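Below: the structure, in structure tokens.
Left out: one protein chain. Kept in place: all the others.
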Amino acid sequence: MTNDRMLVYVSFYAALIAALGLFPLFNIPFLGGVPITAQTLGVMLAGVMLGPVRGAVAVVLFLFLVAIGAPLLAGGRGGLGIFAGPSAGFLIGWPVGAFIAGGLMRQMKERSVIVSAGVSAAIGGIGVVYLFGIPGLMLLADLSFGQAAFGSLVYIPGDLIKVALTAVIAQSVARGLPSALVSRV
Amino acid sequence: MISTYISGDSWLHRLPAGWKLIGLCIFTMVLFPVESPAIAASGFLAALALFTVVGREGYRRLLALRSVLYLLVFLLIFHVLAGTLTSGIVAVFRLMTMVVLATLVTFTTRMEDMLDALNPVLTPLNFIGISSRRIALAIALVIRFTPFLIALADELGSAFKARTGKRGGVRLTAPFAVLALRTADHVSDALAARGGADGFDNIDEVGEGNTPNDQ
Partner (left out) sequence: MPYLLSKNSNPTPSCEPREGVCVSNVSIARGGRIVIENLSLSLVEKRIALVGLNGSGKSTLVRALNGLISPIKGKVCIHGVDAVKSPKAAARMVGFVFQNPDHQIIFPTVAEDIAFGLRQAGISKSTTRAQAKALLREYDCEEWADRPISELSEGQKHLVCILSVLIMEPEVLVLDEPFSSLDIAVRTNLLSRLKHLRQQIILINHDLDVFDSFDRMIWLKDGRVEADGLPESITPLYRKHAMEVAGRLTPESL
């Protein structure tokens, strides 16, 4: 993969994370207004498809744009305020999650795409992201571990759907456009 | 460029972006050890008062951050259940103050100015091969292709509906991803045709090795 292609791919995944948050098709309404968006699907995909470093860079690029004021977070939100809110820990966990997911995807080269993508997305996109998100809640919102963890539970069903989607998408890309599964090329 | 910036000419608009960022950092650090609800509440009121510089439009747009409010309500419930109401109130006020102030910085600073202010922080990335030119190009690509991808998803959704009469929903995510990635391949070809990410500076470079991709 050339430098140009990698720059475009990284930017495309950042744009994909944004599009997933802005396009209503992918919004899963859940529990009376608690926003559950498909943006973490983009995070999982970035890691699983691009591999650890590029995947993490794509997520960082997205967050960087949000931080400097681009309204790309679900619901057209953007700006520094997002990183001051109680869920800031989750956002910080995104690039790390993408990194771990990409690394796992690479480790499981011998396994089928659908299985390794599912496992990588679950560990990176749920495990790692919550590993940052829950302490973030504890620190920013002054909650105990139990409270923060319990409060995060509402997001788990949505996240499991996204893991399944990531696995299916990785599988269809592996079939339809194998060169785009950069983590495996 | 799409952005959350609200145009205006207040003192906060004119204050250099770097100062605003540093100010925000200092304020956050001061706010963190506060334990009295009264101080936390007055901090919040002061932040809200500061918001007048962006006028009614600013307050209106602030309401778009409602989703944070839901989280805050949950948070307060947790604290009530745990019998720590006071620290709950302090936490809620602290969070709201930080969100309001950070949002204020965003509302009063152009994205370009924010980028320029961050330039010194980004320069070290040059050493690992990420030049400021690449960052600028990547940002442009994201801003350009976000609406494009949304339009693409829209088109796919209509095509699905035309053929089945149903909403595609999550079923369309996989074909959407393949379609989007195929576009990415074309875009990288076009970028290479226009000099690539590094431009025409290194015009002598032999063996660029652009992978030919099938149409």
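Each chain gets a letter, A and B, in the order it is written, and its residues are counted from 1.
Quick note on the criterion: a residue touches a chain if its C-beta (ideal position, glycine included) is under 8 Å from a C-beta of that chain, and two chains touch if they have at least 3 such contacts.
Since the structure is predicted, the reported quantities are computational estimates derived from the model, not experimental observations.
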* To do: Give the labels of the shown chains that the missing chain contacts, considering the complete complex.
  => B
* Structure fact -> Out of B:G43, B:G58, B:G168 or B:G196, only one touches the absent chain, namely B:G196
* **Among B:L75, B:A91, B:V105 or B:L141, residue touching the chain not depicted** => B:L141
* List the residues of subunit B that touch the chain left out of this view. => 1-2, 137, 140-141, 143-144, 147-148, 151, 183, 186-187, 189-196, 199-206, 208-210, 212, 214-215
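Going forward, only the chains that are shown with their structure count from here on.
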* Structure fact -> Chain centres from averaged Cα atoms put subunit A and subunit B apart, in whole Å, by 15
* Asked: Which part of subunit A faces subunit B closely enough to touch in the complex?
  -> 1-5, 7-12, 14-16, 18-19, 22-23, 25-26, 33-35, 38, 41, 45, 61-62, 64-65, 68-72, 75-87, 140-144, 147, 150-151, 161, 165, 168-169, 172-173, 176-177, 179-180
* Asked: If you look only at subunit B, which of its residues touch subunit A in the complex?
  -> 1-5, 24, 28, 64-65, 67-68, 70-72, 74-75, 78-79, 82, 84, 87-88, 90-91, 95, 98-103, 105-107, 109-111, 114-115, 118, 134, 137-139, 141-146, 148-150, 153-154, 157, 167-170, 172-175, 177-178, 180-185, 187-188, 191-192, 196-198, 208-211, 213
